[in-house]
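All protein chains but one are shown in place.
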Amino acid sequence: MTARSGLHPSDGRWITVGLGASLLIALGLPLIVALLWSFMDPATGWFAPDILPPSYALDHWEWAARNGDIAQALLLSVGIGLAVTALTALLALPTAYALAKLPFAMKRAVELFILAPLIVPGIIVAVGIGTIFFRLDLAFSIPGVILVQTVGTLPFMIRVLAATIEAIPNDLINAARSLGAGPAAVARHILIPLAWPGFVAGGLLTFISSFEEFEKTFIIGSPFVQTLPVILWGYLGGRVMVFPTAAVVTFILLVPMLIVFFLAERVLRDDVMAAGMGKL
Amino acid sequence: MSCKTAIVSGLIALSVPFAVHAVEPVGADAFNVVSPVDLATLTPENFEVTLLPAALEDGKVVFYDFTESFTPLFAENLIPAFQAKYPGITIEYFSVDGEKSIQQLMAAKDAGSPSPVDVFFMPNGQARVANEAGIIANLPLNTMLPAAPDLDQMAATVSRGYTHGGVVVPFHRNQTAIGYDTRTVSAEQVPETFEEIMTFATANPGTFAMTSPAGGGSGGGFLESAILAMATPDCVAQAQDFSLTKEQAVEWAKGDCLDPVMAYFTALKPLIEITKGNTDTLTLIANGVATVGTVWEDQAFDFVGRGLLPPSMRVTLLETGQVGDGDGIMIPAGSQNVAAALLFVNFLLSDEAQVMKVSLNGSRTARTGLDLAGALKADMANRLVPTAIHAERARPRIAGVVSSAATDRFVVDVLQQ
Amino acid sequence: MRRLPQGVVAALLVLPSGGYLALFFGLPLLLAFLGSFGLYARGGDGGFTLRHYADLFGTQAYRDGLVFSTYLAIVPTLVSLAISLPLAMGLAQTFPGRKLFNALYKVPLVVPGIVAAFIVMTLFDRGGLAARLLTPIGIDLPKIVRDDWAVGVIIATAWKAVPFMTLIIGGSLGAIQKDIILAARTLGATPLTAFWRIQIPLALPGITAAFLLTFIGGMGAFAVPNLLGPVYPLPLSVHMYVNAFERNNWGLVAAMGTMLSLISVLVLLAYYRTTRSLRTAYGGEVR
Partner (left out) sequence: MSQITLTGIAKAYGTSVAIAPMDLTVADGEFLTLLGPSGCGKTTLMRMIAGITLPDQGAIRINGRDMAALPPEKRNVGLVFQSYALFPHMTVAANVGFGLKMRGIARDAAAERVRAALALVDLEPLAARYPRELSGGQQQRVALARAIVIEPDVLLLDEPLSNLDAKLREHLREDLRNLQQRLRVTAIYVTHDQAEAMALADRIIVMDKGRIVEEGAPVDLYRAPQTRFAAEFLGQTNVVAVTAAGLLPWNTGVAGPADGMVSIRPEDIAVTPALDGAGRVLSLTFLGPAVEYRIDIGGTVLRARDSGTGTAILPQGTQVDLTLRVPPHPLQGVA
């Protein structure tokens, strides 16, 4: 048969070539540039018109290895990310169930309210919440950062979970009830196992947004809670811009993210994530 | 630099007799800090002996540093040196955002909480906001530190054109300057006056980089220098009146004092690149597209050391003078470790610490009695404004409120157009 | 067993996250809103005032900032959409290496926006790497960083937003029954016609949701426009930061925040209007 335009391009290689080239430019090139900056030799610098640095050195990597703050920030970022994910999932599950399965008055209003944190820019939330956290003695503390980040992640998790739970047939729940399972047992044996793809998708989204969150963490936590993005701000955003240091921190931040990401990719189902966010 | 401070001292005609002062609260009847020792009885002689036991009791000092560029100096040099000198006192170092941390202290005070920090190396531009909010301990740091008896008293009592009376002690002095890259422009070609800048920019469009006054201090300083050069002597005198209120400053900026300055920048704007921050300007020079730009002397020094600017980078001052200032250290009113904090501040202003700072960062000192020439290697001296030029052309900054008001007008008259 | 009425059960289930958001989101927002009128504001004198709004709308820099914030919300989102749609379509095809691409294209999701800005700056600033590569072959790049049209901001924002939008749009497109598209084809629609008349309308709730979320991200973005945007105007988020932390002017900050939120809410309402007919026609969303 001859190749023809239609539903089944007999030769998908053109797509591979096209996507590959764009990906190389959009993703490969930036990463290479960041990598080059991280190996810049402070003795020679890297100035125009040089396309590549004239010499390479490990100075900035050594600095990062020496600097305990970075390792500490990495651990802190991961820890906060996990805590936020757990808290978010815990808070989200009952609400997601109610939205997915129970009819109740003002459901639309509840849905809108839960969506609201996505609609209001994070900087506004953070500035407002600071005052309250001071009264509660939560300002500049790790619990405070976990709490404020959860405000931003909760909507995603609820929506993704609700979409997953909605797809679980009511009959399964009724069957479990008829076999003698109470609400807790239904949650444990039916709901949570079947909503697992939702937990994975929502959890990944939560962890990522916690890990890279800057504005709220910075306003609520800094300087005592120094996550990696907050440290990065010091090298890039605030007073000065130090490219090589920033490049090193970028990679330190990126590597664990990519590991989590590729692990999750194996169990992640795009349709689940899209189902949660596909409509608001 | 001693010449510069001589000018400054002359300007405000303040002499500091090397005599024993009683330590008295600045601008108030009582101290606003809780101290384990009676501060009134402190003298330079008994300073260390009296404070040390209490400081050991404190055991730690939480230290905020608002600069990114000083981190290696503090973390790897000054703090280890202090801790070696006073075993039992730990310095907890935090690199912070200066403006945000001031807000943090204000929020803590509002909430009735103690200060989270004991020593704060803070941006001078924030001294007014911080002091008016009452978060700075009213200690006369300008006179009470035995390690720094020879402070330039203008630098020690005025921050960014705001008179605080000595509660913020100058840790370093800095200087706005003209930076240029000798790869692309020779020293003779570098403009030395505002007219020459116009000529240079006309001949080489896009190669002069000016930091926006709204974005970085080197731009704000440049604008102030232009005021000094172009406004009438009366206008300049008003701008240098540190007692002006914010409202008076806004009035000044609205008046015709600034007209020639704004006319100049309006004409200059299409010929140059206005950048968003100090580092932006330096990046353009490193990229070889800008050959001359407005810079901070110490930041350019630091960037050359880090390989972020080429070694061919040089700095100089305009003939009509360029302004400089510095940043200071304060102890917050709510500090819980005042004794240890005082010891640490005293150490940071000591000969040992100041020499270390100059040799590492090339940043100048407010100590008039220190001869730092010996601390600088030749290649480092090259990265600073030549001493003779500095002595002749360095000027103090104008009143902070005037500078802010002038910046706002710059935004409206120049940037908005 | 005694059974609670279903409404009570639902209320109890909604309580944990609802209460959480009320306390840590609703309350701060309310405080910000009151603060914009001078009530309970930090540093305010406590009386009702419209001064902050007068300040906001009376200052050209803020007015321009509001417009610019909206520009930075709309344009990068449109650009991202123009890239994400074909990308989502492409990724739905079968081709060698599809699995790998599917994982790799999402990488920018995990890269902080600040890093994207850093990379755009090193590459595209005047005299940056792109210029060093292209000038020798005679291509002069226009000004991309700090330019009046905020091209640098658009590039960095779109770089971050494209994977996010592609993910959601791809999911929406994938949720369309294949038979429906095939039906259109057998009825005479070319692939392009089927795309515009069938796939796009059916994926519209997902597309607009992705659009909306990206839009709001752009509205409040601070770091990227601060690094890459023009010298003037500055987006309102930067004015917020400056007024909060450098000028201690919290009432004005609250007024700015209220305005930004208001625009976001208006866009959300517009979204509901756009998708209402679809929501009733498709998926039976009649609650």
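Order of writing sets the labels: A, B and C. Residues in every chain begin at 1.
Here, a residue touches a chain if its C-beta (ideal position, glycine included) is under 8 Å from a C-beta of that chain, and two chains touch if they have at least 3 such contacts.
Computed from a predicted structure; not experimentally measured.
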*Sort through C:Arg51, C:Lys143, C:Arg185 or C:Arg247 and give me the one touching the missing partner chain.*
C:Arg185
_Absent chain, residues of chain C that touch it_ = 177, 179-180, 182-191, 193, 197-198, 201-202, 278, 281-284
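Note that only the chains that are shown with their structure count from here on.
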*Work out the mean Cα position per chain and let me know which chain is farthest from chain A.*
B
*Find the geometric centre of each of chain A and chain C from their Cα atoms only, then give the gap between the two centres in Å, rounded to an integer.*
16
*Per-residue overlap in chain C, given as positions that touch at least 2 other chains*: 42, 121, 127, 131, 226-227, 244
*Would you pick out the residues of chain B that each touch at least 2 other chains?*
97, 100, 107, 110, 280, 283, 286-289
*chain B touches which residues of chain A in the complex?*
40-49, 130-131, 134-135, 137, 139-140, 218-219, 222-224, 226, 233-235, 238-244
*Contacting residues of chain A [partner chain C, same complex]*: 5-7, 9, 12-16, 18-20, 23, 26-27, 29-30, 33-34, 37, 48-51, 90-92, 94-95, 97-99, 102-105, 107-108, 110, 113-114, 116-125, 127-129, 131-132, 147-148, 150-151, 154, 158, 208, 211-212, 214-215, 229, 232-233, 236-237, 241, 243, 246-247, 250, 253-254, 257-258, 261-262, 265, 270-271, 273-275, 277-280
*Contact footprint of chain C on chain B as seen in their complex*: 97, 99-100, 102-103, 106-107, 110, 125-126, 129, 133, 206, 212, 214-215, 273-276, 280, 283-284, 286-290, 411-412, 415-416
